[in-house]
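Of the protein chains in this complex, all but one are displayed in their positions.
Take a look at chain A:
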Amino acid sequence: MTRPGLRRVEQIMGTPISLDLADDLPAERSHELAEDVFGWLREVDARFSTYREDSEVRRFDRGELLLSEASADLRLVLERCADLWGSTDGFFDAYATGGLDPSGYVKGWAAQVASDRLLAAGAGNHCLNAGGDVRVRGLSSSGRPWRVGVRHPWDPHATCLVVTGTDLAVATSGVYERGHHVRDPRRGAPARGLRSVTVVGPDLGVADAYATAAVAMGVAGIGWLDRLPGYRHAVITEDGRCLHSAHLPLGE
């Protein structure tokens, strides 16, 4: 028996992106919607990649493109990155590497926009996972709320928590991925203390930026996460303890 809906994975922005469309739509319509999603993500990659010299981000960074000439999307991303720099007390920094690199926000934002568009197009039951940043809506094809596992920080093949919901953005940032690659922008040294941070809330771009910022803060990030309005979290410390918000929607 085949499940209704459509599942597709593509490699975009240097990461696998998977779409699970659970709505029982005609096959043609599902494919059309999936093509819209992946077409948008490919377009974002072309325009925002820091690896492509001809991308809008690189041209803006080199001064070849003025802010007034930039697309509405780029101006929005720059504005949001500036807001996040403020709300994370400078720990989310799109200029941390010297040049402009908004990719810490762009991936989550692009997936969030794709999910919003699916909802507007009448596909209110879906799960979009962009390299570990997840946006779910409605119910899965089994008819229950989506179950999003959080990757176990010491075992890539296991999960350590399950978050469930019908309208959630779930982003996880950790030092397990490329070693201690998250830097504390103030000390310039790799961040220590937190092994992984998962942030759950309404917006995936913001959740991803908050998770990255909290890892960079180290242990102090736990208190900071606790004071965030509208976003919940689960933190796993370097010494293997798990701390999470009281109201995190945990599954069995």
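Note that in this section a residue touches a chain if its C-beta (ideal position, glycine included) is under 8 Å from a C-beta of that chain, and two chains touch if they have at least 3 such contacts; residues count from 1.
Methods note: contacts and distances are computed from a predicted model.
Its UniProt record calls the unshown chain "FMN-binding protein", which is the correct pick from "Cytochrome c-type biogenesis protein CcmF", "FMN-binding protein", "Aspartate carbamoyltransferase" or "Branched-chain amino acid ABC transporter permease". Checked against the full complex, the one of A:Leu6, A:Val44, A:Val134 or A:Val206 touching the unshown chain is A:Val134. The omitted chain makes contact with just one of the residues A:Thr88, A:Ser103 or A:Thr172: A:Thr172. Interface residues of chain A with the unshown chain, by the touch rule above, are 11, 15-16, 18, 20, 127, 129, 131-134, 136, 140, 146-163, 170-174, 176-179, 196, 198, 236, 239-244, 251-252.
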